[in-house]
Structure formats: structure tokens, C-alpha cells
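Before I ask anything, let me first share the structure, which is written out below as C-alpha cells.
All protein chains but one are shown in place.
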Amino acid sequence: MTESIEMCARKYARKDTQVYAVSPDMGVDSIECYVDEYLSVPGVLKEIVKGDREENADAYIISCFGDPGLQAAREITDKPVLGIAESAIAAAKMIAPYFSIVSVLDRSRKVTEDVVFNYGATQFCRSIRSTGLSVLEFGENPKKGLEALERESIQAVREDGAECILLGCAGFVDFVERLKSRLGVPVLDGVMPAVKFAEALVDMGLKTSKVNTWKYPEAKEYVGYTGL
Amino acid sequence: MTESIEMCARKYARKDTQVYAVSPDMGVDSIECYVDEYLSVPGVLKEIVKGDREENADAYIISCFGDPGLQAAREITDKPVLGIAESAIAAAKMIAPYFSIVSVLDRSRKVTEDVVFNYGATQFCRSIRSTGLSVLEFGENPKKGLEALERESIQAVREDGAECILLGCAGFVDFVERLKSRLGVPVLDGVMPAVKFAEALVDMGLKTSKVNTWKYPEAKEYVGYTGL
Amino acid sequence: MTESIEMCARKYARKDTQVYAVSPDMGVDSIECYVDEYLSVPGVLKEIVKGDREENADAYIISCFGDPGLQAAREITDKPVLGIAESAIAAAKMIAPYFSIVSVLDRSRKVTEDVVFNYGATQFCRSIRSTGLSVLEFGENPKKGLEALERESIQAVREDGAECILLGCAGFVDFVERLKSRLGVPVLDGVMPAVKFAEALVDMGLKTSKVNTWKYPEAKEYVGYTGL
Amino acid sequence: MTESIEMCARKYARKDTQVYAVSPDMGVDSIECYVDEYLSVPGVLKEIVKGDREENADAYIISCFGDPGLQAAREITDKPVLGIAESAIAAAKMIAPYFSIVSVLDRSRKVTEDVVFNYGATQFCRSIRSTGLSVLEFGENPKKGLEALERESIQAVREDGAECILLGCAGFVDFVERLKSRLGVPVLDGVMPAVKFAEALVDMGLKTSKVNTWKYPEAKEYVGYTGL
Amino acid sequence: MTESIEMCARKYARKDTQVYAVSPDMGVDSIECYVDEYLSVPGVLKEIVKGDREENADAYIISCFGDPGLQAAREITDKPVLGIAESAIAAAKMIAPYFSIVSVLDRSRKVTEDVVFNYGATQFCRSIRSTGLSVLEFGENPKKGLEALERESIQAVREDGAECILLGCAGFVDFVERLKSRLGVPVLDGVMPAVKFAEALVDMGLKTSKVNTWKYPEAKEYVGYTGL
Partner (left out) sequence: MTESIEMCARKYARKDTQVYAVSPDMGVDSIECYVDEYLSVPGVLKEIVKGDREENADAYIISCFGDPGLQAAREITDKPVLGIAESAIAAAKMIAPYFSIVSVLDRSRKVTEDVVFNYGATQFCRSIRSTGLSVLEFGENPKKGLEALERESIQAVREDGAECILLGCAGFVDFVERLKSRLGVPVLDGVMPAVKFAEALVDMGLKTSKVNTWKYPEAKEYVGYTGL
């Protein structure tokens, strides 16, 4: 999945933008519940610290539709950090009055619902639909996955009033083009807008506000973690 | 004002982006109340139609912080249309947990409040402050204007808990750098992010959803307008 | 349509109330999208200015369910200005716990949704349904229009829990009585309550607050408009 | 207090409107807390039943700013029933973008806050201020009461951004004119708009929807009450 | 009904907790509309005063799912007073992300909706469903009642996304166990959590805040009531 995310990111990145896709050495195969979300965050934070110290990265993207650890990530660096859910929602609002999100397991819907609620997007979100398939099932049987995404997307447009479809999983980047041609409404993955908005923020010279909430953590002892 | 907006837009645009700033031939000197907002819209729409027909523009920016006529503009073209308030708010949310907006006359606050409310950003907006100066007074006495902006911005940070300042008027683009250096928090004009987000949307090949709400208007007779 | 609105208004007005229905000389045949809304406003404002200067009107009603330009209208006169959506919603809340709005094209729903949201009535509005017919189709085939309104209204009551039906178009005034007798719930057009609330406000001697937001526009040059 | 309410109501009522002000024979001297609210309702309901059976009333007004028992009252009659808080808020929204409510004891603020919240008016209400004086103190020392109302109203306008003042107690009807002349913003008592809106609803032939929520109570035994 | 509530309360109460279930001598057979709600309150308040004066009760529970008179009850005693709707909602939020409420008549839904809205629980409540049966019908034909509750509960889980069912009537305490075994999700009556939370508050020594809103009513004359 990391590879296809990287390919998508590179496809939409400008020529002078270097994209590095990394998968933390701590974490989970796929992220589908709150446990998965939380267990992925320490590894994500470690990669950002490494990006600041070793790779001089200009911006960071957390490529999971729950945007796990986004606020924490903004504390440990002053470079812009973007979540793909946040980016997809911001882009969708610019091109459509209402969107729906189509995602993986039914249990995963609340993670997405929390994201939509916390970003103040409830009034623009017509529905959050699930395909009932796990991230790994999508990987194993992409054809079945595509059909399920198409089925739920069509219902979102016809029954729920969606005028734009957001794909609620970073593993769906390869489905965007095929769905777009079938649905007749814009289809958005989150990786694509996150890359473009990251470039935009860097071009503007914007950095995360360090005046209060998201300033660097106070110096204290972290037990059981290295690299932070 | 159109000139300084154009200079700002060009400063932040990529080298391969051509920026045309136009001032409609219908409209008002400055926009500070609902009458001004509404009277500016027919001219704005006309310019967009012209941009589509004659100039083959890739995207449009409505450069007034009330985003007047934004939804109407999205109906008459399928190219992305961005408002500067919408863009400033979207950018601010990516780099700060809370922002305040500093604007012109006290009476103009409700226009801004409506924008914030309708974009689902009320929970992120700590305050909307006014300097008590009109757009034209800012033009005539920029020093006084800068001082007033600084004074209100400092209060927004200290008393209201803002961690980012949005300048609520397109006429403020020249003040961004000076305010930023004095305030210690990010300062955002809306023109800058609107230009960058327009580039981003064009790069992604995204167009306004034409499936329902924002499709082209039904063919009907418009009396008293030409060019639509 | 102007005629039937005038007849409706006169039917419900008191004997000592004089009703003048005017159709601005700028504008659109029918109002069904944001472009239509915005293009109708300059003409509406011009008529209000004329009403103040030449006809000594006591109050104004904007007879389109999107209440286009309502806040602008309140700036250019101190006489009460009422929108028919605002009036219908206010009246509905006094006689029923929940209402639904039945309107014209599906694309027009968002205009109505924005109105409901901005008036703080979301919690009372069970649904906004569309008949799929344009304003002009209603004019050409009223029987078909009535059937469509009845069909959607019945569904609003049975499926959505509406206990009162608002007709979301000023062109529907002639359908009120027939729908009421068939539905068993109150049916409200907006013209009727707007007329009665206008009389009420005039009787009370109430005028629009001119202390800040809605005071008269600052003196400035309006290019391309006459009569303002 | 009943007398001055009646005088106010008669002053604003049309000539062909008969006003009867009654004080229930169960209840409390003044209403300032939830206990007072609840204890007043059985008597209010009894008067409405009596009004329907014996006096053939066309509409009812509950003249206490907490609108106690309003939904219950709408169940036991099909004639329009109006609350004075509801009416004042509806009228205020028609003439000003924001209002504040000035009321009696500080403890009474929550009753008013609940009303504003339940009517969907939170976004229009800038503040609820209290004078710290009880209803009875207003009766005993009207001069002191007027001064306290004026002081709080001025602060509501200057500090809270109110552009219209609502007087949050039916006992304040006599203060409206004097406050209006001093404040420079519209001042609204609730009795006045309730009378006018009641006339409006009756003129329109509107009755309370009896389809579900507010239909007549099921036949059942009420122990300890007579006259219901 | 009072007996089965008492049995339920005793079943869940600790051994050292004494439970007294009383039915006020004023009031209604069953509570299904706003009139019923309001007419029950004076009797409830009287019982609480009696509980304070004669029985030295440590806490009070209002056993009707509309929590009638809860704020008034908190004014006349400093002992904790709990509503069963409030308690059921608080407990549900601790064990499930979303709940639905299944209740009696369709008309009764708004009482429940108001409760959910006023407790800030709208975002957790998936639906409020009614069985269409009155409280008395449940008493006469419990088998039919159980079937209706089961049918609506299953739909709430399958169609509305509920993950916990709240029984919206104190008369349903006997159905909890049977429904739980059939539904596969937690089923909550309100009496059970109200008893346990009352014990918890008493153990903590917590009393109702008497600093402002809920302090004892001002001394005044109550006409037509005794025992307050």
C-alpha cells in the first residue's frame, strides 16, 4: 500500500517536489479501528522527528483517512503536517456543496465520523458509507473492492444527495480514475489533495503556529520510546 | 486595490501560472456591507463568463473577504472558483487550532460571521474584530491602518486565544509581512492561499461538480443584464 | 406570477392595507439557482429605494422563497423588510413542532437549505423535498404541479415526520387551499404570513435597527447601477 | 401586573380585537425559577380550556417570558397559542441581526437560555443579562428597575454587540417606550408582538397542527385537577 | 407500574439502600404528552418536599422518561435528583458509541427528542422510534408490547446504526432482560442506572449546586397548592 500511495503522490506532485513515502517500523498492517489508530501514532511521530533531523523535509502527510495523531504531529515539528481526510474534505468543499465518504469496514465509520465532526464538516457530509470489506480484502481482491466502492458511491449520490465522493482509505488511490469515469461526480482520494496542499503551504512559507497549543512538547522523560 | 491584489497574487503564483486581476465594470468602490456585496456579484459573474469564453482561464478567485456570489460563480463555469475567505480559513485550519479575523468597519463583521458560520468554521474562530476604519481609509492612511490592525490582532491573540490572524479584506495584502514579524503568530491574507489552492485544484484536474446544485443555470431570460 | 402573488397578498391583507406587487425591471423569469438569486437582487433593491422615495411604503416583502438580498434590503431602508421564507418558517413554528418544505427543482434545494440553516431552523425542518418541476412548468401545467406537490407533501408527512407543509416557491400561492384540504396538516405559503407579519410590525411601529450592521450603506460610488 | 399587561395588549391590539387578561387561580405571585414555571402551568391550561369552552377565544397568549407550558397548551386547544418569548424573538429577528435579553434575577437566566436554545435562536442572541432585581422589586421600585434595565441594556449594546433589546419579563411592558428613547436601538417587550402575531395567525385561519405531537391528549384520568 | 418500578429499583439497589417508590396523589395514569408531563410535576415536587421533611431521603429519582420537572425538583432540595432519561443516556454513552430510544406512542417522540437535545446527546442518538402502543396497552397486553419493542429495536440496530437500545418508558423495566437476550446489544431501562447513579452521588457526598440557578425558590405565595 505504501508503494501505491507513493506512486499516487509522485504522479500529482510537481517536478521539483521530492516525495518520500515511509511506513513506520512500529504499527499495524492496516488501520481499521481505534486500537489501530492509536498504535500507529508513535511510529508516525518518530518518522516525523527523523524527517526533521535527517531528511530536512519541508512538509509531512499522514496517509490514513483517520488522520491519526495529526495534532501531536503538529506539536513536534513546525513544518506543515497534513492529514489526508482533512485535505480531501477541504478540497471537496471547494468543488461540491455536499460529499459522501465511502470507506472499508462498517466498524470504521465512527473514526471517519469523528474526523468529519471535529473538522466542522458535518453540514457538508451527506453520508459515510462502508463497503464491508477490510483493507486487506481490498488488496487481495481489487475487482471486488472496486465493485463495492462503485455500488456504495452510486447509492451515496442517488439516495443521500452526495455531489462528490471521497474515498475513505489511503489504500484506494488506484480506484479514483475508474470510479470517476463511472459515477459522473468528482471522486477524491486524500493523498492527491494532501500533496498539492502541502506544496501550497510550503510555497507560501507557512509554518505551524507555535504560540500555544501546538508548540513543541515540554522537555520530559518518555519511557519506552526511542527517537522522540 | 486591484493592482496590489495582482502583485500579491503574482508574487505567490508559480512561474508557469498567469495571473489576471480584473475589476468588474459594474460594482462598488469598496465592499463593506450587504448592499455592496450584492451589487458586486453581477459584474463578477460577467467577468467569469468572459474568462471562460475569451481568456480560457483555468480557475477563478473572488477577491473580497465576504466571498460574494461564490455559489453563483460555481454555477456558471465548471472551472474551480475560490473565495479568499474560504481559502484563508482552509489554510488557517491546517496550521493553527484557532484563528481570529481582523477586518474593517464594525458593521462589516456580520458578513464575515455569516461566512465563518456557513463554512462550518465557527468552532475554530475565536473572534472577528474590526478596526473601525473603512477600506478607503486604509488606502488613504496605510500607517494608521497598520497600527489598527496590529492593535486588534494583538488583542485577538492575548484576550481571545487566536493562534493565527486572518486579514479580513483583500485590501490588506500589503500588511501581511509587517504584521507577521510583529505578532509572532502566522498572519494570512486570503489572496495568497486562494492562488495556491487554485493552482492545486487545476493540477489535480478537479472541476466543480455539475451533477445537481451547481450545474449551469437553466436557460432563461435575464432582463437588464448583458454578458451572462 | 406577480399577479397571483398580488391577489394572494390582497386576499389576506386587512382592508386598510394597500398592497402593491411589483416585478423589478432587472432580473430573471424565475428563480431556481444561485445565479438567479443574485441577479434578482439589484432590481429588488432599486424597487425598495423607489418605494421609499416615491410611494412612501410602510414595509416591503421579498416574494421569493430564497429571500434573496434580504439583509441588503434591510440596509437601504428603515422600514421593515420581510422575506417569505423567513415568514413562513416563523409562522410554521407557531403552529407545528416540525415542518417540511416542498419546492421546485432538485438543484434548488440547497438555496432553501441555506435559508433554513441561517435562520436557525434546522432542528424544526424535517426535510426539503423537490418536485423536479421548474417554476415555469408549474405555470404551464398546474394540474401536474399540484399532483407533484401533493405526492411530495404526503411523503414528507408520512416518512419524514412533517406536521406542517411549507410551499417553497412564491408561485405556489394558488395551491395552498387545495393541498390543505387533502393533506390534513396546515399548509403554508410564504406570501400570506409575510403580509400579516408586515402589518403586525407596522402596527407596532417597529423599524429595522440602524445601530450597526444594517445601517444605511456608506456613501460610495456604485458603477453600472442607477436608482440606488 | 396582569392589568398592565392587559393595557399593553389593548394598546397594540386592533380595534376589532377583544383582549382578556386573566390570572389563573392556581399559581405563583411571580415567576423567577423552574418551580414557579411548573406550578403556573396547570392553572394556565385550565384557563385555556375555559377559554375554549366558555369564551370562544380565537387565540391564547402565555404572558411569561419563559413561555411555561407552551407545548402543553398547544395540545389542549387547536386555536393558536403564542408565548411572549417566542414572539419577541421572532419579531426581533425581523428587524435586527442580533439581540440581547435583559431580565430579572441572575438565577432566572437559565430559563431564558433554555428558551433561546430550544427555539434555535442561540446564534442571534448576543447575551442574556440580569438586573439582579426580582419581579416584585420592579413593582415596588420602578425607577430603580428602569435604571437597572437601562444599565444592562447599554452594556448589551456596547459590549455584547446587541442591536435590539428584548425585555425578558412580562412585567416590563411599561418600560418599553422610555428605554427605546434612551438606547437608540429597538426595544421589544413580548406582549406586544404576541398580540399582533396572534391577530395575524387568526386572520390567516391558521390552527395548531393536530396530526401527531400536539393533538389532543388521550382520554385518561387526571387526579387532583379539575377543569381539564 | 409503580410496583414494577419499585421491584426493578430494589433488584439493582445495594443491600444497604432503601428504595421507596411513590406515586403522587396528583397526576395522570400515564405520561404520553406535554399535558401529562406538566400535570405530573406539582405532585412530584410535593413528594420530594415530603421526602426531605418526613423521610430524610438521600436522593430522588423521577421515574418517567421525559424527566418531567427535573430542574424544578433540583431547586426544592439539595439532595441529588436524577431523571431516568438522563441516567439512561449517561450510562449508554459509557458503553456504546450510539444508541436509539424505543418508546410508546408516536406523539410522545418529541418529548424524548427534547430531552435528548437538551442533554447534548443528539450526536449519539441514532433514532427515536415508537411502537405505536400506549402505556396502558403495554400494561394490558405485555406480549404484544414486547413484540413491538423487539421489532422496533431490531430496526434501530439494523437500519439506524444503534449499538445500544434505551427503553423510553418507565413501564418497560420488565422487558429489559428478554430484549437483551434477543437483540445482541445492551438494553437499558432508565430506572436501573438512575438507582445506581443516585447511590454513587450519595457515596461521593455530592449535592446539587445551590449557588445560583438551582438554589431554593424565593419565598413567595403559591396559590392553589399545598405541601410546597
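As written, the chains take the letters A, B, C, D and E, and residue 1 is the first residue of each chain.
Quick note on the criterion: a residue touches a chain if its C-beta (ideal position, glycine included) is under 8 Å from a C-beta of that chain, and two chains touch if they have at least 3 such contacts.
On a predicted model such as this, the values are computed, not experimentally measured, just so you know.
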item: Which of A:T2, A:Q18 or A:Q71 contacts the chain that the document leaves out; value: A:Q71
item: Which of E:A91, E:L146 or E:A170 contacts the chain that the document leaves out; value: E:A91
item: Hidden-chain contact residue, picked from the options E:E47, E:E152, E:D174 or E:E199; value: E:E199
item: Footprint left on chain A by the chain that the document does not show; value: 25-30, 32-39, 41-43, 45, 69, 71-72, 74-76, 105-107, 109-110, 114, 117-118, 134, 136, 212-215, 217-218, 220-225, 228
item: Chain E residues that touch the omitted chain in the full complex; value: 12, 14, 71, 80, 82, 86, 90-91, 93-98, 119-124, 157, 161, 163-164, 184-186, 188, 192-193, 196-197, 199-201, 203-204, 206-209, 211-214
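By our rule, only the chains that are shown with their structure count from here on.
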item: Option in C-D, B-C or A-B whose residue-number contact pairs overlap D-E by over half; value: B-C
item: Distance between the centres, which are taken as Cα means, of chain D and chain B, whole angstrom; value: 43
item: Centre distance in Å when chain A and chain B are each reduced to the mean of their C-alpha atoms; value: 27
item: Set of chain C residues in contact with two or more other chains; value: 71, 97-98, 110, 117, 123, 212-214
